[in-house]
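Please see the structure below; I have some questions.
Removed: one protein chain of the complex. Kept in place: all other protein chains.
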Amino acid sequence: MPGNFATIAVLGRAGDPQIAATLTRLLGQLRAAHATALVDAALAPLLGHPSDAQLADHLRLAAAAELAIVIGGDGTLLKAAHVFNSRPVPLVGINLGRLGFLTDISPDSMDTDIAAILRGEYRADRRVLLEAEIAHAAQTTACVPALNDVVIQKTDGGRLIEFETYVDGQFVCAHRADGLIVATPTGSTAYALSGGGSILHPALDAMILVPICPHALGDRPIVLGGGSRVEIAISQTHGGRAQATSDGQHMQILNAGDRIRVWRADRAVTFIHPHGHDYFRILRTKLHWGPGLTRSDNE
Amino acid sequence: MPGNFATIAVLGRAGDPQIAATLTRLLGQLRAAHATALVDAALAPLLGHPSDAQLADHLRLAAAAELAIVIGGDGTLLKAAHVFNSRPVPLVGINLGRLGFLTDISPDSMDTDIAAILRGEYRADRRVLLEAEIAHAAQTTACVPALNDVVIQKTDGGRLIEFETYVDGQFVCAHRADGLIVATPTGSTAYALSGGGSILHPALDAMILVPICPHALGDRPIVLGGGSRVEIAISQTHGGRAQATSDGQHMQILNAGDRIRVWRADRAVTFIHPHGHDYFRILRTKLHWGPGLTRSDNE
Amino acid sequence: MPGNFATIAVLGRAGDPQIAATLTRLLGQLRAAHATALVDAALAPLLGHPSDAQLADHLRLAAAAELAIVIGGDGTLLKAAHVFNSRPVPLVGINLGRLGFLTDISPDSMDTDIAAILRGEYRADRRVLLEAEIAHAAQTTACVPALNDVVIQKTDGGRLIEFETYVDGQFVCAHRADGLIVATPTGSTAYALSGGGSILHPALDAMILVPICPHALGDRPIVLGGGSRVEIAISQTHGGRAQATSDGQHMQILNAGDRIRVWRADRAVTFIHPHGHDYFRILRTKLHWGPGLTRSDNE
Partner (left out) sequence: MPGNFATIAVLGRAGDPQIAATLTRLLGQLRAAHATALVDAALAPLLGHPSDAQLADHLRLAAAAELAIVIGGDGTLLKAAHVFNSRPVPLVGINLGRLGFLTDISPDSMDTDIAAILRGEYRADRRVLLEAEIAHAAQTTACVPALNDVVIQKTDGGRLIEFETYVDGQFVCAHRADGLIVATPTGSTAYALSGGGSILHPALDAMILVPICPHALGDRPIVLGGGSRVEIAISQTHGGRAQATSDGQHMQILNAGDRIRVWRADRAVTFIHPHGHDYFRILRTKLHWGPGLTRSDNE
């Protein structure tokens, strides 16, 4: 990836006044670096008046940007990544003072880190996406790609759902559970982790299936190769409804008989980090690893 | 509890033809024993024609029965228990050939076991109930008592909910999770077990709080004394909705600001088992304990 | 418990120079309050020279003290509690700057908190103990009481052990595992928590059995009433050895055929806390509950 980014999309957590100061500083920095900044029109209310910032809608951002800088948390970066589904635009995340798994540049180090990135000094971090489609009767619906996970889940609190899983056409298991998470390595530290899944290193070409609150205690998470095709067949929803979501966004209501197919997308998303980025350091910080003691029997 | 049960309610899994033969045999046995059987009207389609069985609706069953015999699984017994919310009628469960946690009489041993129970030879197994109420703005709604659990839970698949827990007025924790299970010892082998909770022996005067897929890995289940009053305050539902259920039945949609209070009911439910009933044997069977080996490194 | 403590044992983490300054301050405070301090002789090297502190061995401490103040972490307090196995001396824990589950007085608040306790303003926190005995052939060995847990465990890394559990004479389960933890509510936040057990509120009269890395995935922790008698019969050690420990201290090597019996002791240990002590606040701090976010999909 070449170092020079002439046109830069700037996105952020819309409606959050906390990002205003960082946004203004960032735009100043980009102007000083002679880069063209296109600001997500949703951020207009956060810009000072008058502002000479160039606003753009998502279509325009996706068409023109060579780099996207996103101010907010991991969730904001996740949403921003979906803006660029049509073109492989690398993304940089600036957090709001709390380290994220993906947003590892703090407002404090932003000046230095963004300057380095604009000079072409950075580390590219390629993350796979999952594609999914839902077959309902004779009709098949394609879904937006997921960076974290495709999830099927009961939506009415009362009862579990029943479904079968298949990998590359081979029957795996009949599950009775609240749902199933199909997660990328990126998503393995998100919902899948809460469901009891193991962490997948981002460089691993794999996906993990995590049943949610399964009925059978032996129904445990399975890690599959990235080239696997997963199919989930809804058997029974017990009078309730099931739902499919992609990165936490609603895709479709599911009925008995529907089939959801999930596979690794051909394209991927690239995040850009400053040199010195350390995946394990982020894990240590986010998961409270290290000297922080929790059990009550130590000295 | 006196041994002689003159009027006996008979309930079962409505609409399941599998129970018809057992039902007919049971009615014959009760007739031979000179007991009055009142059959849940919902079972009428399963009775032979003509049948001299005396049908009754739930109100009548609850008013007249001294004992209830229920044919089905644990779920059926659970529902039947709610028919007798107004009067402490002991319940006997006959399973459909697969041992239940509560329905421990098999069709094979039914003749002997029911005869013994009618003679007054049995073991009473008292199980506590949870009561709950929901405070929404100025209005408070009482809920049906729960034998297994009171659960609050997100109902739209995408996002977690945020809530705070209090025990006896003391703040416990701010949770970010899919929900929270408040379970009795009876319910500790149901949904709470899938959520990672420990099993509570039925004789223990306790309840267990089990967060569902909690965001924080340290947010673990807590066992409290049976006399505790639990309060859950919904903080944030992230544009989705939350729901409260009692024994898996919908109670109410929850919004931010709603408070759910849960405590042990004054009254309890009594299940009746044949002598020789063994709680641990049931656990061993249901949870596949014992010689069944699962790991791959043994001889 | 009367407020005035005339003779006070002072113990601490022997050999740790970090406690010296706090120790000296504490002795000055006790002197000023006209209390008699008996200092654990093991702390002599930490006292300044010359020192007029009155040293005493553990027997003397146990015989004379009306209160024990312990400087260190939870582990140090645990060991100190065992010094007073023969007499019910209440204990106060002063931590070394990091909150403990039991040692909740910080060096910063020590002056105020200890003064209040000496005035009789405190909260007593009664914690149960477990007693254990090991039956080997014709011989039975009594064990020191445990405040946290009695554990049986393989000691040679390679293989699991096999054992059976009984509660009040009733067979529970044949386990294949690395071992079994029998924990008090106090111990439920120690080793038992790492083994997957639920937290037991300290006011709950209960104990928890937690199998360690069990072979069968259904072999889950069980919470029993405090009055239960647990028996563990070692079936097979696969050429390795098993070991019993009490609060992490070695008790005895175990062979196939040995039986370990565990029950709640008649006596208990009393910890003393300043008013304002809050069990749930300590859980929140130690288990990283609260605003600290861990999953990667939130804003």
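Which chain is which? They are A, B and C, in the order written, and residues in each are numbered from 1.
Definition applied: a residue touches a chain if its C-beta (ideal position, glycine included) is under 8 Å from a C-beta of that chain, and two chains touch if they have at least 3 such contacts.
Just so we're clear, the structure is a prediction, and the values are computed from it rather than from any experiment.
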item: Touching the absent chain when the full complex is considered, from A:88, A:120 or A:225; value: A:225
item: Among C:99, C:144, C:203 or C:217, residue touching the chain not depicted; value: C:217
item: Residue among C:9, C:151, C:206 or C:262 touching the omitted chain; value: C:151
item: Touch with the omitted chain, as defined above, among B:90, B:145 or B:218; value: B:218
item: Interface residues of chain B (partner: the chain not displayed); value: 13, 72-76, 78, 98, 100-102, 148, 186-187, 189-191, 193-194, 217-218, 220, 247-248, 286-288, 292-299
item: For chain C, the residues touching the chain missing from this view; value: 151-159, 177-179, 191, 193-196, 212-215, 217-218, 243-245, 248-250, 287-288, 294
item: Absent-chain interface as seen on chain A, which is shown; value: 167, 170-174, 176, 193, 196-201, 203-206, 208, 210, 215-225, 228, 278, 280, 283-284, 287-295, 298
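We take it that only the chains that are shown with their structure count from here on.
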item: Maximum inter-chain contact count - chain pair; value: B-C
item: Mean-CA-position distance for chain C and chain A (Å); value: 43
item: Interchain centroid distance [CA atoms averaged], chain B/chain C, Å; value: 37
item: Contacts with two or more other chains, residues of chain B listed in rising order; value: 193, 196, 215, 217-218, 287-288, 294
